[in-house]
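All protein chains but one are shown in place.
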Amino acid sequence: MRGNSFGKAFTITTFGESHGKAIGVTIDGCPAGLTLDLNFIQSELDRRRPGQSKIVTQRKESDTVQILSGDFEGKTTGTPLMLLIWNADARSKDYSHIADRFRPSHADFTYHEKYGNRDYRGGGRSSARETAARVAAGAIAKLFLREKGIEINAYVSQVGAIKTEKSYPELDLADTEKTAVRCPDLPVAEQMIDHIKAVKKAGDTIGGVVAAVVTGCPVGLGEPAFDKLHADLAKAMLSINACKGFEYGSGFDGVTMRGSEHNDIFVKEGNEIKTKTNFSGGIQGGISNGMDIYFRCAFKPVATIIPAQDSVDVKGEKTEVVGKGRHDPCVVPRAVPIVEAMAALVLIDHYLRDLMVRREDRGERREERG
Amino acid sequence: MRGNSFGKAFTITTFGESHGKAIGVTIDGCPAGLTLDLNFIQSELDRRRPGQSKIVTQRKESDTVQILSGDFEGKTTGTPLMLLIWNADARSKDYSHIADRFRPSHADFTYHEKYGNRDYRGGGRSSARETAARVAAGAIAKLFLREKGIEINAYVSQVGAIKTEKSYPELDLADTEKTAVRCPDLPVAEQMIDHIKAVKKAGDTIGGVVAAVVTGCPVGLGEPAFDKLHADLAKAMLSINACKGFEYGSGFDGVTMRGSEHNDIFVKEGNEIKTKTNFSGGIQGGISNGMDIYFRCAFKPVATIIPAQDSVDVKGEKTEVVGKGRHDPCVVPRAVPIVEAMAALVLIDHYLRDLMVRREDRGERREERG
Amino acid sequence: MRGNSFGKAFTITTFGESHGKAIGVTIDGCPAGLTLDLNFIQSELDRRRPGQSKIVTQRKESDTVQILSGDFEGKTTGTPLMLLIWNADARSKDYSHIADRFRPSHADFTYHEKYGNRDYRGGGRSSARETAARVAAGAIAKLFLREKGIEINAYVSQVGAIKTEKSYPELDLADTEKTAVRCPDLPVAEQMIDHIKAVKKAGDTIGGVVAAVVTGCPVGLGEPAFDKLHADLAKAMLSINACKGFEYGSGFDGVTMRGSEHNDIFVKEGNEIKTKTNFSGGIQGGISNGMDIYFRCAFKPVATIIPAQDSVDVKGEKTEVVGKGRHDPCVVPRAVPIVEAMAALVLIDHYLRDLMVRREDRGERREERG
Partner (left out) sequence: MRGNSFGKAFTITTFGESHGKAIGVTIDGCPAGLTLDLNFIQSELDRRRPGQSKIVTQRKESDTVQILSGDFEGKTTGTPLMLLIWNADARSKDYSHIADRFRPSHADFTYHEKYGNRDYRGGGRSSARETAARVAAGAIAKLFLREKGIEINAYVSQVGAIKTEKSYPELDLADTEKTAVRCPDLPVAEQMIDHIKAVKKAGDTIGGVVAAVVTGCPVGLGEPAFDKLHADLAKAMLSINACKGFEYGSGFDGVTMRGSEHNDIFVKEGNEIKTKTNFSGGIQGGISNGMDIYFRCAFKPVATIIPAQDSVDVKGEKTEVVGKGRHDPCVVPRAVPIVEAMAALVLIDHYLRDLMVRREDRGERREERG
């Protein structure tokens, strides 16, 4: 009921504060017999890790993950997996100056009002550090999905006003990891990096957009009426720190289209049914239709900036806040693996839930078309 | 697990198909002692009702709602409320032509593949008719929220390329119901209506945007990390038929802003803490901060159009689909009460969940600032 | 959160009061393609129906059930099933004398205190009439389980101090329905009936025990650590009105046994692994082991009796309560189909949940032993 769990079939519960002893995640619902590729899990965390490049926060954390339960001889056993990451570089003193005051557009005020007793160090629980636990869980989800042929790739499509005009499959998503900003349109990536550096130099921050594509998703994932696949994706994305918007398929651009343009015409390819266009974004009536799923997430500029800002303290008295601490000038490069992780968590959840629907008929229906 | 329930504290479960016997909703978690204003509940359904104007579907349904349980002497008892709406004008024959074929961009194909046994009449369960049940439940949520001073107002801000440049509070939301299209910018509303009529005449459909404002929301609603207030709003909105995108506060526009512009500075007003600007959209760290909550939802053009379209049948053979049935040329006028209902369901859910947090301290904190 | 739903995969939500307009149940999670045998569903309700014999309450209710959604051409579609039963013989005037006072050992006082606004007529929501909805949902679960070879049979094993010394398979469970008391030990059944008649004549009531046996349950149902199969059965049974105790396998008698006596030795039969004894009651570590599951439920005497009893009114003033209304002298004959229904709901829930575990391996393991 409190909100630290996600997923109904593959259920994760994250814990930990930015400057507490550790952060981590418990996963209940991972099928037994899955090979746990620790190198892969760690490599996913490394993609989210602070200090990985010059355009991200310089906090030093190796984010080394340990699996404390649920594994036996390298495979999952069907019992809860517990993944733990110790906090190393928790310079709590960086934050003593904000113990009694509220940083603008942070969660300081709302946590103070809601809970009364607040760990103010680095934002405590409201810090994006919590997302490391999501990436760890998402990595395990990815290992499972990969066995089923489902791949998820996110990338930065916009930083401030700089954006790529290309989209997948025109973009080669293998290029995403080639630059620190994770935009696969390499000339645009360079402009983005320069822009982030300039913003950082000014002590300021800037927003951006992360786009994502899911390939290989079978027909049938998603549960109407409320747990539509895209509704769960929307919630997953909006639950990421600093995310302000979500759209899938034609999204906000679809608003100006007519039905006659927007409708995706069905065609038969082999014994599969496909659509000629894909404004539906791979989901119809809340259920995947076998086409690529694609969506976009808007991220606001990070709230921590260097220049002094007016604010109030816990008693409401006027005060000033100056940005110390270490922080990201732009959140989107590190948001890429988080978006992928959350998408993976939604997909594995729906994959498992769909197993409870009578599936034997599906093969028959497909064969009839063969 | 199947997805027909929404809410953890105020939990609704909807049922019913477009051309089945009835649709309705069971509500578990409504507090006892709430006065049930039946006229208000019915009036909300009337706002969503088909046939209410010339720019919506002409299906004839009075959508008269009955309360079958959970009430005693005009008030709720704390036991489940069951609200039932009989289907009246279910011209199933209108749909026999699509029994064995898939309408483009409808849920026909995905339901057929997922479930095997599909009620094709009017889209069955995937029909937007299901949202009448949401509006009924949302009306009860509104009655509760109103007692707490929380009001929700949605309106049409865009139809195709025609949009209002104004926003609340510049717009007088009392004007929303003055036109059939539910845009409170009355000159723009006229253009929208003309546009919808033209689109309808062409047998085509068009998309649009619904904007919403929540006023009077207290500080403290929302549950991090996953059940952030805006994450639940996003899921709620994306679960509405034809919704393709959601943004709150600065939304996608916030992407191009700098932190120094986007940050909302705290100020004291009386013994309340407010913000000078509200790019946060009334929510910080997933928790309401007492400012207005506002968000926008993108709706695609309705998939049912009159001209013949290519498609395939259940065996994958090429065929053609012609639009019969009755349908909306543009979904947004009728989506307004649905958006409000879903927002009300999210807010009451979080209002009740927040009651489990130690609240006695809050008053004390507020008094300290007095 | 309020407690009117049961089951995680096959989720039912019941609604309705004893003397309200209707009672019923919504089922979310029933697999598609299940043939709905309406005669069977009604026959299950008839087994629970009031007025069915001289030893049960004489309230007149046909308990005719209607399916309002989720079915198409006689089969389930995977969407929510809604089953409705109208209340017919609701003689509310029978209850006006208790509007302001609390009947001993009823829920009048606790509902009054918890909710404030209470439908006192016939106990309102706390009436066992609510269990008709469970029987309707359980009948659908039974139809599904029957396809899988799983059968559930409950019977009365004790009324007051009169009990059968026999148990299944010594008892022929086909004899259960031969008498009004539903004890398959026919000579004992006659004594039970006479005893109930004598108790009724005295205006009094008496307790009893319902025993149940599940045959054909496959290995693997149940989810440790908390959702052990027997833990969910215990909750299901204790949630039935008047149930005071639950035991499975050796139960309370197992307390005095030694491990060397109580352990069930494994043996191979064909390619199945069985146990020589079955003190485990078909469940080990919370998971079914393929043997018969058996358990027993204690029911207290019904609280409504004819003689005047001291009590207090809503203001705490001393008063008297006299039994009017119609009521059962002994609850166990009508509890039999309710116990079966609740067991069926637990089993289908765990059957569906188990589908999310990697099952392909199981066949292989079994074949290895072949």
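Read from first to last, the chains carry the letters A, B and C; within each, the first residue is number 1.
Everything below uses one rule, namely that a contact is a pair of C-beta atoms (placed from the backbone, for glycine too) under 8 Å apart; a residue touches a chain by one contact, two chains touch by 3 or more.
Bear in mind the structure is a predicted one, so any value in this text is a computation, not a measurement.
Asks: Looking at the full complex, which residue from C:Leu45, C:Ala231 or C:Ile348 touches the chain that isn't shown here?
Replies: C:Ala231
Asks: Going by the contact rule already stated, which one of A:Lys8, A:Lys200, A:Arg258 or A:Lys300 would touch the omitted chain in the full complex?
Replies: A:Lys8
Asks: Of C:Gly74, C:Gly149, C:Pro169 or C:Pro307, which sits in contact with the chain we cannot see?
Replies: Spelled out, the listed residue whose C-beta touches the missing chain is C:Pro307.
Asks: Applying the definition given at the start, please give the residues of chain C touching the unseen chain.
Replies: Where chain C meets the chain not shown: residues 1-6, 8-9, 14, 102, 104-107, 109-116, 125-126, 130, 158, 160-161, 199, 204-209, 219-220, 222-228, 230-239, 244-252, 254-268, 271, 273, 275, 279-281, 284-289, 298-305, 307, 309-312, 314-318, 353-354, 356-358, 361-362, 365, 368-369.
Asks: Need a quick check: the contact residues on chain A for the chain that isn't drawn.
Replies: 1-5, 8-9, 11, 13-17, 20-24, 26, 28-29, 32-33, 66, 68-73, 75-82, 84, 114-119, 124-125, 352
Asks: Kindly note down the residues of chain B that lie in touch with the hidden chain.
Replies: 1, 9, 29, 31-33, 78-79, 224, 352-353, 355-358, 361
Just so it is clear, only the chains that are shown with their structure count from here on.
Asks: State, to the nearest whole Å, the distance from the C-alpha centre of chain A to the C-alpha centre of chain B.
Replies: About 25 Å, centre to centre.
Asks: List the centre-to-centre spacing of chain A and chain C in whole Å, with centres computed as mean CA coordinates.
Replies: 45
Asks: Averaging only over C-alpha atoms, locate the centres of chain B and chain C and give their separation in whole Å.
Replies: About 39 Å, centre to centre.
Asks: Can you pull out the residues of chain A that are in contact with at least two other chains?
Replies: 1, 9, 224, 353, 356-358, 361
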